[in-house]
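Only one protein chain is missing from this complex, and each of the others stays in its spot.
In this document, chain identifiers A and B correspond to the written order of the chains, with residue numbering beginning at 1 in each.
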Amino acid sequence: MTYEIICAGFGGQGVMLIGELLAYGGMLEGKNVTWFPSYGPEMRGGTANCSVVISDQPVGSPIVSEPDGLIAMNGPSFEKFKGTVKPGGAIVYNSSMIETAPVIPGLKMLPVPTNDIASELGNNKVANMVALGAFIGLTKIITLASAEKALEQVLPERHHKLIPLNVAALEKGMALVK
Amino acid sequence: MQKVFGYPRSLTPKRTHYCPGCTHGIIHRLIAEAIDDLGIQEQTVGIAPVGCAVLAYEYFDVDFQEAAHGRAPAVATGIKRVHPEAIVFSYQGDGDLASIGTAEIIHAAARGENITVIFINNTVYGMTGGQMAPTTLPGQKTTTSPYGRDITKVGYPIRVCEMLATLDGPAYIERVSVHDPKHIIKAGRAIRKAFEMQIAGKGFSLVEVLSTCPTNWGLTPVKALERLKEEMIPYYPLGVFRSTEEVAKE
Partner (left out) sequence: MERVMMKGNEALAEGAIRAGCRFFFGYPITPQNEIPEYMARRMPEVNGVFIQAESEVSAINMVYGAGGAGGRALTSSSSPGISLKQEGISYLAGAQVPCVIVNVARGGPGLGGLTPSQSDYFQATKGGGHGDYHLIVYAPGTGQEMVDLIGLAFDKAEEYRNPVMILTDAIMGQMMEPVILPPIREVTTEKPWATTGKKGRAKPNLINSLGIIGEDLARINIELQEKYRKIETNEIRYEADGTGDADLIVVAYGTTSRVARSAINMLRAEGKKVGLLRPITLWPFPKQILADLAAQGKRFLVVEMSVGQLVEDVILAVNDRAKVDFFGKLNGTVPTVREVYNTINALLQKGGA
């Protein structure tokens, strides 16, 4: 099994962190993983993105161009990547910023009002965690426990006091998946 | 009877390749005497330049590294950082230090790198056949300034000591000459002082030695010494340009 993900959004929306947590979580589950940040010409157009691969086999290309899963945190990144997702794949998109999204046949699509939920939690910065929680719920690619454990390793020590808030956001996102 | 003069232990018995009347031999001797006096032969590492002194490692009985043209201060930095207890000196000519190696010498000085630089200024590229150096005097004829150095076209000589003395990094900077016995003795003291500064961990030290090149100047050895005294010293005044010890005393 090889599962490929693109996480995309504006710079500052924390899409790199979403990717790191997915990769770290996969590693903690004993998988082979890669994380690769957008680089060079891909930076143009105001979107930042990263590629994550989680696999039972050694990972080939760390650059994902036909993902199984997409997390799109804003309109431009949704537009850029929506057509690249493989048939049967999944898209979690930030419905706080993407008001109308076309239904793409053959894909699981989940709108998540990440900014609204994050505001309810009292910190707009954890919108990315809401999206990640929803993505994990939808795809089961890693467990919530792995994502929580990954937080401890990825976040610098000085931010560890924010872990409970991040976990709450992850859980909120996950709860959206029935 | 007390022995008052002998062949320095830190020189090999090898005969040098330097031209008759060239002052490199004298300066080598002064360095070797300083190393002997300070008892540092077993811990000294020299860096030979590209230029006439490229074979300096043949004449000093201490460990040596041969550097690429101008890079001696960077090489010295690498050696000193691996062996802070070693005494590291570079021996560089004016083309090497003041032209192709300007970046290296300025930044080694600015870092206050605890090394000693012996800088030989004879106003020409000697080994390559007497081309114009960054220190060639205004009007001086060389093979690449055949009509005399024209300052309106090629600019002015560089006074290295004055330039480096503007930096906070160096601990000791002095310009000396070897045109007569009195000045040779003074030059020996300056070289010794520079090594002492390094031994004491004070930081970067440089001694510029005004030197002759009878071959490329087209002068007899005696006339060359006269030219040094009469033409070079007025342009490159002798003296101590920076000493952190004296600053401390003030």
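Side notes on the structure shown:
The rule we apply is simple: a residue touches a chain if its C-beta (ideal position, glycine included) is under 8 Å from a C-beta of that chain, and two chains touch if they have at least 3 such contacts.
Here the structure is a predicted model, which means the values were calculated and not measured.
The residue from B:V62, B:L137 or B:C161 that touches the chain not shown here is B:V62. Within the complete assembly, A:S65 is the residue of A:S65, A:N124 or A:T143 that touches the hidden chain. Within chain B, the residues in touch with the undisplayed chain are 41-45, 47-48, 54-55, 57, 60-68, 71, 74-83, 86-87, 103-104, 106-107, 111. Listed for chain A, the residues touching the missing chain in the whole complex are 2, 20, 23-24, 27, 32-37, 39-41, 57-63, 65-66, 153.
By definition in this document, only the chains that are shown with their structure count from here on.
Averaged Cα coordinates give chain A a centre that lies 64 Å from the centre of chain B.
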